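Down below is the structure, laid out as structure tokens.
Just one protein chain is left out here, and the rest sit where they should.
Note that the chains are named A, B, C, D and E in the order they appear, and that numbering of residues resets to 1 at the start of each chain.
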Amino acid sequence: MQQLLKDAERIKSLEIQGATNVALSAIDFLSSYAKRLEDCCTPDEWFEKLYEAEGILIGTRPTEPALRNGLTYILKKLETTKDNLNADNILELIDSYKNEYKEMIQNSKKKIAEIGARRIPNKDEFTIMTHCHSSVVNGILLEAKRQGKDNFKVINTETQPRLQGRKTARKLLKAGIEVIHVVDSAMRWVVNHYEVDLILIGADSITSEGTVLNKIGSRLLALVAHEEHVPFYVASSLLKYNPKTSFGTLEKIEMRDPKEIWEDPPENIEILNPAFETVSRRYIDGLITEAGIFASSHVHFQFTKLYPLLAE
Amino acid sequence: MQQLLKDAERIKSLEIQGATNVALSAIDFLSSYAKRLEDCCTPDEWFEKLYEAEGILIGTRPTEPALRNGLTYILKKLETTKDNLNADNILELIDSYKNEYKEMIQNSKKKIAEIGARRIPNKDEFTIMTHCHSSVVNGILLEAKRQGKDNFKVINTETQPRLQGRKTARKLLKAGIEVIHVVDSAMRWVVNHYEVDLILIGADSITSEGTVLNKIGSRLLALVAHEEHVPFYVASSLLKYNPKTSFGTLEKIEMRDPKEIWEDPPENIEILNPAFETVSRRYIDGLITEAGIFASSHVHFQFTKLYPLLAE
Amino acid sequence: MQQLLKDAERIKSLEIQGATNVALSAIDFLSSYAKRLEDCCTPDEWFEKLYEAEGILIGTRPTEPALRNGLTYILKKLETTKDNLNADNILELIDSYKNEYKEMIQNSKKKIAEIGARRIPNKDEFTIMTHCHSSVVNGILLEAKRQGKDNFKVINTETQPRLQGRKTARKLLKAGIEVIHVVDSAMRWVVNHYEVDLILIGADSITSEGTVLNKIGSRLLALVAHEEHVPFYVASSLLKYNPKTSFGTLEKIEMRDPKEIWEDPPENIEILNPAFETVSRRYIDGLITEAGIFASSHVHFQFTKLYPLLAE
Amino acid sequence: MQQLLKDAERIKSLEIQGATNVALSAIDFLSSYAKRLEDCCTPDEWFEKLYEAEGILIGTRPTEPALRNGLTYILKKLETTKDNLNADNILELIDSYKNEYKEMIQNSKKKIAEIGARRIPNKDEFTIMTHCHSSVVNGILLEAKRQGKDNFKVINTETQPRLQGRKTARKLLKAGIEVIHVVDSAMRWVVNHYEVDLILIGADSITSEGTVLNKIGSRLLALVAHEEHVPFYVASSLLKYNPKTSFGTLEKIEMRDPKEIWEDPPENIEILNPAFETVSRRYIDGLITEAGIFASSHVHFQFTKLYPLLAE
Amino acid sequence: MQQLLKDAERIKSLEIQGATNVALSAIDFLSSYAKRLEDCCTPDEWFEKLYEAEGILIGTRPTEPALRNGLTYILKKLETTKDNLNADNILELIDSYKNEYKEMIQNSKKKIAEIGARRIPNKDEFTIMTHCHSSVVNGILLEAKRQGKDNFKVINTETQPRLQGRKTARKLLKAGIEVIHVVDSAMRWVVNHYEVDLILIGADSITSEGTVLNKIGSRLLALVAHEEHVPFYVASSLLKYNPKTSFGTLEKIEMRDPKEIWEDPPENIEILNPAFETVSRRYIDGLITEAGIFASSHVHFQFTKLYPLLAE
Partner (left out) sequence: MQQLLKDAERIKSLEIQGATNVALSAIDFLSSYAKRLEDCCTPDEWFEKLYEAEGILIGTRPTEPALRNGLTYILKKLETTKDNLNADNILELIDSYKNEYKEMIQNSKKKIAEIGARRIPNKDEFTIMTHCHSSVVNGILLEAKRQGKDNFKVINTETQPRLQGRKTARKLLKAGIEVIHVVDSAMRWVVNHYEVDLILIGADSITSEGTVLNKIGSRLLALVAHEEHVPFYVASSLLKYNPKTSFGTLEKIEMRDPKEIWEDPPENIEILNPAFETVSRRYIDGLITEAGIFASSHVHFQFTKLYPLLAE
């Protein structure tokens, strides 16, 4: 158990980053923990301990549905083989389920890239705007480029305080996509002065009402999109849906280290560094997922249909 | 003339900064130029040359009404003494008019501080938000503090890419005012999560329709204010009004060096760095000026009344 | 039949009040009616008469889905045992189905209280606003208090002309919840001057498009919520859904006695006293039901899934 | 001075009501005070004492510009005759200036009635909505009726907690005008269900930005007008303008006795009873004054032109 | 194949018009094509050729879901009998499936007329506005009239450049329905001056996000409805849903012949004649379909449930 707490700490401290990495690492930590248990106990006792471990691991990152869904997947699958479970096969099984989950994530990204790329037409001067860095959004843009669509350019924000926008810019430029780069506060200016055809962002989490949590600034951009009537889409795997929100559980906004904003601030100043903000479904024209494109209020029903095991 | 062009270049290159400094320096350059002319010519020829010089100096910063109004003031005043003007007294006269203009600016700031401070009530938990750094806005906040108002705090943005927000924060903290500091993209989050009672920004320029030009991000903040129904005020001297806009002259948006945003950018990226953006009068609840508080569409009429000499 | 019409009149005249009471009483009246029929006839004739009675009872309150759903439940259940139905067991069966329906209502309220209470976070100064009196909304607030959440307060309106807001205030105060009370017309003032975090109302009826009918003033409050960007939720059992609306049936707005507003009015005045008004789904952030929280446009699908017998 | 304080108390305690009454009474109290001073002192000492008295009297009702303007009028007029002022003529002069002020008020109401009545066309089914009781609004409606316009009807709200709406209803009915009466919370329902052509309210005070203070519920009604695109006008004498607001002075919202709302409230409840709320100029299509109809942002300029003595 | 291409051209050239006609003709062309193939080949080869033909026929009108759904229906049904398919029965089968599809369309229209007519209440002065000509909308209005509802009138636009509004007007007048007719640009004026209770239009196509494509001017009318808070409904068979849009396929806007607008235009002018425009689900209060009334974002789920064969 002590080792598990140490492992959990590695996730909590942001040593491990990226929704997929975090989910897979947590499964590994659960596996190591299972290994350490080995022949300790009856299957029922085993499950009791594994569920306890799951709670600890989920607690490290309360706003990471992919982590929660990953651990749920492993345990639900183990339950189906409960009667034949033993110290000999459990690690193997966890590993095999982990691979299944990994593949689910990868397949979902591939599917979204295909679907999303169809929304970029083959015409002159199509302009897409994005904010922060999202591997799913990048997947769509790179797939469109791969298909030979040469007519689009991307406007992106630098995304203070961690400048993830630069990462996005570099990846797109490398693929030969034209990039226009602005400071965050130029959001409205750039939408107002350029004919932006589509705004496309990723998601850190989705709730049962269709609310999306994403990088600070996302709601501001949604507001701009709404004011200027620019289509606003969110591209995300359904695995970012947290089914517990359907039963009232609140998604929390993580407050990060003020030093990210001002390393050597004057005394007495209070610096607020929220990581995310919420975007109401009112501002979202569509959610692009592995199950297709639809209004974000349908996320619960699509999730339940595609991943019944995870939907309780 | 060559010297004047050199001097003009110093203004253009941003070596000289701040609306008041720029105006006063330009007057000095005009004065030096006049000195160099000395007994060259008849009064009429003199004026011809001085008007030419004025045109050059104004051209260095097309969005600086205080500069334009300063030079206009000097020349209009000289016109009133045209008949007695000579090489002996012209420099003295320019200097004296320059001091008058300087005093006009200082008086306007003092008046605005007094008027504006009255809008900060003596009650608990009054929260003011600002963006960028404006000496006029700071004047109001410091005056309120000086009067013993202890109940208010200020939220300010860091204001990328030049971080003028830090300058604002430092000055307010030094005066003992409570400061909350956020990244620019957290604008809406902070207005939504804190009970902001007043948003207060400065102005770089004002047009005859009541449109305000101010730091990039100002229009974005105005949009947030509008959405959240937070009173949005602009504090500015009437000397920031450009009377030429009444006759159709367009205010230009200065595009600054991309290096301010990304010093060592990847190849082929296009970085846009607009200095200002426009805020329509629709979003402005009131303009706080040396002539009182009023809807910004009245700026032309108030300017004409207070500074008839500058109004053509 | 005459007795049934008399019974129906008791519901119509508002002698019997509250959605649950009305539904259960109507079932009792149906039962008495069935008793009076006794061995009159064949099962088919029986059902014919019972359906006729159902129509009469539903007609007393066209805007009471819980009443309609209750009677539908009884008759649908009776249909399932049609072959074994006889004068000996029918009353017993109706009684037993009535208890089932009653339990369905109670369970739904309990579930909603649990789910809804999770939406009230454990932090300082959380403020909830409500309008009129709703047992479901009160259930949520009391459950949160019962769980030891002490940080929230409730703003409520007096709700003219019947002052149901006082009933709400009294119940909450009794449970030790802090209450702020205002006149109805102060709705916007109070949302503007206090940091309201959540607006929560009940429902009298819901339609297939996700429109909610509730106490007059609800749409006005929704408008305020929309303008001020305060989350606006409706808490209601799915049994308040009228599945007939899916097929075009219109919900009617009941006009009540003008005397409720002005007992001794001057001659010739026309006093309008609408009981309800409609709130479009556009203004509703989420519907809190026994099946979870979701956008109100999904009500038909959730209802069909949870209560298949009542759907169609 | 003690008597003056007693007199002031009568205004403060609402024993004296109505903007005009309050203004005229305050002038009387100033007169009595002047009488008691009689030959005490030099003219300069006199003025000093009178200004002190003015301050006390204005302080009784900080949101009553008509009171402030009335006292200012008397004192400004006295100043013009300062040199000839003596114990013999001062009371007479005050009385004569009071009559002038009274006449100014009456003329302004008559003028507004004429101008406003022209806005009610002679066509079928013109519907006007109002809130609370305003003698100026009533003046317009009665004038239109007097001119033989028979086609219009008036919708009015009861205006809790003091039911001033009933007073309005009674006066209009007495003149033979058709009246529809609703509870305050039915505002939006009634605008949505009836074709309202014009919303017309009075004003308690106007500020230099064109903001109107009026009965609680006025801003709510303005919001409804805005949402439903119904023209929203304010009818008011310019004497309700407070010129001090131009220099930053804030208008205060009076909080009245909770007993007006709930005579015998439960313990621990907090009842808020704001008398007024502010209506931003954004929501006001036009201000109908004795100087004509115009956008409310022009109030300062019209006031200054019509009543130069009162402006500064 | 050459004949098929000729047939396809007849659809493309608009020689064949009306969604139902186009769908049924395309099925006939597929049938003729199948006939010409006759005993050419194995069943597998047959299907290959038929799918190729389907692709060509769909390509003639990319924005005609009823056409696509019709051909899909035939082929999916043929697949179910693949094993017994032969040159003797294939034409018979296609014909029989065509009749099934035709009946599906007719039933859907009849069902919509019944459901929609219930939304027109039996009260005085109910006013419905429509745009262009839609057989589904007309079906609802005529059904309501047939039921004896005499209280409603219809406002319709002439719908330039093809004046389909006149066709609508003639049909309604013939049935004795009162019609008010205006130019397209009077849309807002008429909604503002008449109490319009319902706006009702048809659809050419619906996407998975609930966006509707309909005659140019529809989005403009939706904007007016939104501004004036008039309920805005779309009546359409679910067979107008294009399930491919769920996977990113974009609906295209057809640009028609400029001569429709100006037969003999001056040189160098560019005339744009878009046939349709998109209406976002935000503006649509409800979709009236053969499966009931619901928010348009549910179209994919209702389609899948009612027409599983067409949903892939």
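Quick note on the criterion: a residue touches a chain if its C-beta (ideal position, glycine included) is under 8 Å from a C-beta of that chain, and two chains touch if they have at least 3 such contacts.
What you see is a predicted model, and the numbers here were worked out from it, not measured in a lab.
Asks: For the chain that is not shown, enumerate the shown chains it touches in the whole assembly.
Replies: Spelled out, the missing chain touches these shown chains: A, B, D, E.
Asks: Hey, which of D:Leu37, D:Leu163, D:Ile180 or D:Ala295 is the one touching the hidden chain?
Replies: Within the whole complex, the residue contacting the unshown chain is D:Ala295.
Asks: Could you tell me which of E:Ser32, E:Ser135 or E:Gln160 touches the chain that is not displayed?
Replies: Touches the omitted chain: E:Gln160.
Asks: Tell me which residue among B:Ser32, B:Thr63 or B:Ser246 touches the hidden chain in the full complex.
Replies: Spelled out, the listed residue whose C-beta touches the missing chain is B:Ser246.
Asks: Decide which residue listed in E:Ile56, E:Leu223 or E:Leu306 touches the omitted chain of the complex.
Replies: Checking the options E:Ile56, E:Leu223 or E:Leu306, the one contacting the hidden chain is E:Leu223.
Asks: So which of E:Val190, E:Val234, E:Leu287 or E:Leu310 would be touching the chain we can't see?
Replies: Of the candidates E:Val190, E:Val234, E:Leu287 or E:Leu310, E:Val190 is in touch with the missing chain.
Asks: Footprint of the hidden chain on chain D, which residues?
Replies: Chain D touches the chain not shown through residues 114-119, 121, 282, 285-286, 288, 292-295, 297-298, 301.
Asks: Which chain A residues touch the hidden chain?
Replies: These residues touch the chain not displayed: 192, 195, 227-229.
Asks: On chain B, what residues meet the omitted chain?
Replies: These residues touch the chain not displayed: 208-210, 245-250, 280-282, 297-298, 300-301.
We take it that only the chains that are shown with their structure count from here on.
Asks: Moving only from a chain to one it touches, give the least number of moves from chain A to chain C.
Replies: Minimal hop count between chain A and chain C: 1.
Asks: Quick check for you: after a Cα superposition of chain A on chain D, what is the rotation angle, between 0 and 180°, in steps of 5?
Replies: 180
Asks: Using mean CA coordinates as chain centres, what's the gap between chain B and chain E in Å?
Replies: Chain centres of chain B and chain E, defined by C-alpha means, are spaced 58 Å apart.
Asks: What parts of chain D, by residue number, touch at least two of the other chains?
Replies: Chain D, residues with two or more chain partners: 227.
Asks: Chains as vertices, touching pairs as edges: which of line, ring, star, complete or other describes this one?
Replies: other
Asks: Please give all chain pairs that are in touch with each other.
Replies: Pairs flagged as touching, ordered by label: A-B, A-C, A-E, B-C, B-D, C-D, C-E, D-E.
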